[in-house]
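Apart from one protein chain that is not included, each protein chain of the complex appears where it belongs.
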Amino acid sequence: MSNSSILVIGGGFSGLTAALEAAEVGHEVFIVEKMPYLGGRVAQLKHYFPKLCPPSCGLEINFQRIKNNPRVKHFTLAEVVSVSGGPGNYDVKIKISPRYVNNNCTACDKCVEVCPVERDSAYDFDLGKTKAVYRPHLMSFPMRYVIDDQVCEGSSCAKCVEACEYQAIDLEEKEKEITISVGSIVVATGWEPYDVSKLTNLGAGQISNVITNMQMERLAAPAGPTTGKIQRPSDGEEPKRIAFVQCAGSRDQNHLDYCSYICCMASLKHCTYIREQYPDAEVVIYYIDLRAPGRYEKFLNKIQQDEKVLMVKGKVAKIEEDSATGDVIVTAEDIMGGVKKEEKFNMVVLATGMQPSIAVNELALEVPKDEEGFITGGEDKGIFAVGCAKMPLDVMTSAETATGAALKAIQTVRR
Amino acid sequence: MSTRIEPNVQFIREMQAAGGESLKKCYQCATCSVICPLSPEEAPFPRKEMVWAQWGLKDKLVNDIDIWLCHNCGECSDNCPRGAKPGDLLAALRNMAYKSLSKPAIIGEWMSSAKYLPILFGIPAALFLIVWALTTGLTIPDGEIIFAKVYPTLQTIDPIFILTVLFVVFTFATSIKGMLSSFKANGLEPKEDSPSFFKSLIDVVKDEIISHRKFKDCESNKDRYPGHLLVFYGFIALAVVTGIIAFFYWTNKLFGFGMVTPLALWNPVKILANAGGIALIVGLVFMTRNRLNADPKKTINSFYDWYLIGVIWFVAVTGMLAQIFRLADAAAPAYIVYYLHLVSVFMLFAYLPWSKLAHLVYRTVALAYARQIGRKGLGE
Partner (left out) sequence: MADMKVGVYICTGCEIGENVNMEKVTEYIDEESSPAVLKQVPFLCGKEGLAEVQKDVDAEGVNRVCVAACSPRIMWDVFNFGEDVVVDRANIRELAVWSYHNPELPEPEDDEMSDPLTMMVRDYIKMSIAKLERTNKPEAEPMDLDKTIMVLGGGFTGLTSALNAAETGYDVVLVEKESSLGGFATKMYKQTPTKSPYELAEVPTINELISSVEGNDKIKILTGTILEKIKGAPGKFRVTIKQGEEEQELKIGSVVLATGWKPYDASKLDNLGYGKIKNVVTNIELETMAKDGKLTRPSDGQPVESAAFIQCAGQRDPEHLSYCSSVCCMGSLKQAGYVREQNDDAKAYIFYKDMRTPGVFENYYRAAQDDPGIFLTKSEIQEVSEGENGKVLVKVKDTLLGEDFEVEVDLLVLATGMVSSISDEPVLKLGYRLGEQIPDLELFDGFADSNYICFPYETRRTGVYAAGCVRQPMSMGTAKDDAAGAALKAIQCLESINRGVAVHPRSGDPTYPKFNMVRCTQCKRCTEECPFGALDDDEKGTPEPNTTRCRRCGTCMGACPERVISFDTYSVSMLNEMIASIQVPEDEEEGGYRILVLACENDAYPALDMAAMRKKKWSSFVRFIPIRCLGSVNTQWVAEAMSKGMDGVLLLGCKYGDDYQCHFVKGSELCNKRMDNIGETLERLQVEAERVQQKQIAIDEYDKIPQIIDDFIEEIEGYGPNPYKGF
């Protein structure tokens, strides 16, 4: 008899979807998430394209669905250590890293007020700072604070322990290991933004006013480091000319040898962020092909209506800093015009691509992968890859694959 | 009335065979045009060459001056996201230009593939064997080793090589004329205030060739600079030596003074000769290592590349060995190696207009013309 529970590795949008869809059919589901919160990448976005609605809206519904469904169990700061057994009967060992903040946390923020240590916020892609004890983010689920043990001074400081009226902080918390039994596994490990330091001809992450598309999301997000104001990292100036560099690392055999699917639409969306704040800012999008498939085409049309948004066919292959002004000099060939030009911008956004997370952080699960790290099989073993663990996808298509995989996982455990 | 386009698929296959194997992989992002430090602002290369090549537009490509502006540093190929190797395509186009510009075309055909190597080798091998048969009846002469015993300068070397040089010069003269008129046909004309061609040529030699400046602009393949520089100056040294020797040969002959070969090892001319030979060999080591270490994802080596490197090795090694055997008083090896040396020198010079070495003429002319019409890299 199969174990009817399902493990979902990764609590981003795909993982949440797979878990909830299976749970709402009636199966017990375990979500294992390595971050201290559920929601994954979409929790860092300001808006979804093409609707320009906030991802937190859908996350809120999904969190309500978790709250109302006792069949969904989730572990944060958790990673799969090993998997043994076979389809229908897997034993999964899970390592849970210490959060140092227990269930007593009421999210009152008193600990943050006293914490003396600051750290770069990885959630904000280092554009902002948090204390060593911090709320993962405003919509964090679970809404519990967490301590970064890389920077926390520990018991020698312990100011937070003192400040917390609810004994919620335990600096001595240790890593735990648990084992669960499941019948099938959904892999929803998602993606990482491609490491820009490898893009040597595009500034290699060393030019302060060259940011990535994900940094743009944080800059524009209302709860971001600038409370939503798009400004140059170097001096906080309002950018008047902004360039978008498409395929920064994608469609490139020297980096990511596939199209990352979302970057064209993401940059078009970023145009709306810019336009909302700066009615006169000029934008140039340098592209190879504008990929707005399906009904996304209409969103492309909408942005094309904007006279101050120029789309230039030609990839940017050189970016340099004008150290006097902090401006950025971009070189590209305007192919349709047949001219190679250097242009100066106040700020440049690299439309960096997505790399499967497991290409960066290995997954303790044997499953066939392609050279790039996308999962290409596993179905015969009751293992189903979804979302960007399988291929580069947008949120909507990720949710489709996750829903489909939930059914496949159910079929496995019902056999 | 639009231009009717009919892709020449045969031409595409030729380009692929001549080294542009991956040209079809290009998806027209123009990374190459941007990354190239030599590519001009207006109609930059090699992105447009890539699409012309993909479409088999022979007319556009054979008249294209830009293939000569490329110094084959490989930066474009290294950065090409698709592995389309634009650098290789331009090299292939140059290889094909040697073939089509220099007449008779049959030699170009022989130069295009390893399978014709026996012909290329056979012609001088037979020629110098006949000479040897005529002089000493294919025997090794006795006594002090003097190569002139087998190949007397006046009767054999000079006529053969003077004829060869005349032939090469004539070939270049006609092909350069054709090349320049093809540039003009492509709409590239000097403006009224343009400098003269001759001045541009001098400037190119002074500014670019002597210093190898454009090789230094290249980020990706820094090793090419010393290799090419050493081979270049090695050849210059050997050319100077050859000139001096020839000069004194005739002064000796006509006026009874000068140097007589073989020269003593301490003779400054001999020192220059040996220094040139060593430079050549060291440069060749650089170049060969470079070629062998090339990442097949970024560039592939064509027959043209290997022919030239091979022949230069052939020249250098036989030249050096002939001298060593002579000094070691090993007569048979010395004469045989000298014979091979003559074959190699013939292979280098007689086929020059069709080999990759022809770039020394075509590129120089094209660079001079480009300078005259003001076509230069962005930022130059």
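Going in written order, the chains are labelled A and B, and every chain counts its residues from 1.
Just so it is clear, contacts are C-beta pairs under 8 Å (C-beta built on N, C-alpha and C of every residue); 3 or more make two chains touch, one makes a residue touch a chain.
Predicted model, so just to flag it, every value in this text is computed and none were measured.
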Of the candidates A:235, A:297 or A:366, the residue in contact with the absent chain is A:297
Omitted-chain footprint on chain A covers residues 13, 17, 20-21, 24-26, 46, 48, 51-62, 64-65, 67-69, 103-104, 106-109, 135, 138-139, 143, 165-166, 221-223, 227-228, 251, 257-261, 289-298, 301, 313, 335-336, 338, 370, 374, 376-377, 391-393, 395-397, 399-408, 410-411, 414
Contact residues on chain B toward the hidden chain run 2-7, 9, 12-13, 16, 22, 24-25, 27-28, 43, 48, 51-52, 54-57, 82
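Quick note on the criterion: only the chains that are shown with their structure count from here on.
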Per the C-alpha centroid definition, the whole-Å distance linking chain A and chain B comes out as 54
In their shared complex, chain A is touched by residues of chain B numbered 27-35, 39-44, 47-48, 78-79, 81-83, 297, 378-379
As the complex stands, chain A meets chain B at residues 201, 247, 251-255, 288-289, 314-318, 331-333, 335, 338-342
